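Only a single protein chain was left out; the remaining protein chains are all shown in position.
Up next, subunit A:
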Amino acid sequence: MADPAVLRRHAIRLHETAPDRDSAIRICGEVLADVGAVSPAYTAAMLERERSISTYVGEGVAIPHGTLASKEDVHGDAIAVVRFPDGVDWDGQPVRVCVPIAARGDGHVALLSALAAILLDPEAARALRDAEDPDDVIRLLEPVGKETTT
């Protein structure tokens, strides 16, 4: 799983806008599809999961991902970073960054664990919310990719 990086440069979008949560999730699905990580059908699974339970994790970050039933739409483990500088109302929580996740098997556990460990550092979380340069995002989230090379 060491080949293509889990977070690829063109999966980082730092200046998106969305009027609401579902629109933000559709953008997330498009980005994951653009980098070849998922089929377009994955977006519907992300929306379904979000309606079942919020993927807001704190620190202005949400981690949209599909249901177990949608694993066949996942082609490879990947995350994206989609930043909404103006924020998105996420069931009452202000979301500034979405980290949509595509993973097969239980690969998402390692991805989520590494991401959560980074976000537990308030400085790192703020740096992610304020990121203007994809290089900064890649540097910040580098441990996420490393965790999956097990």
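Assume a contact is a pair of C-beta atoms (placed from the backbone, for glycine too) under 8 Å apart; a residue touches a chain by one contact, two chains touch by 3 or more; residues count from 1.
The rule is simple: contacts and distances are computed from a predicted model.
Colleague: Given the options "ABC transporter substrate-binding protein", "RNA polymerase sigma-70 factor (ECF subfamily)", "Phosphocarrier protein HPr" or "Cbb3-type cytochrome oxidase assembly protein CcoS", which would UniProt use as the protein name of the unshown chain?
Modeller: The chain we cannot see is recorded in UniProt as "Phosphocarrier protein HPr".
Colleague: Out of A:6, A:95 or A:110, which touches the unshown chain?
Modeller: In the full complex, the listed residue that touches the missing chain is A:110.
Colleague: Identify the residues of subunit A touching the omitted chain, counting contacts across the whole complex.
Modeller: Touching the missing chain: residues 48-49, 52-59, 63, 65, 67-69, 106, 108-110, 112-117, 119-120.
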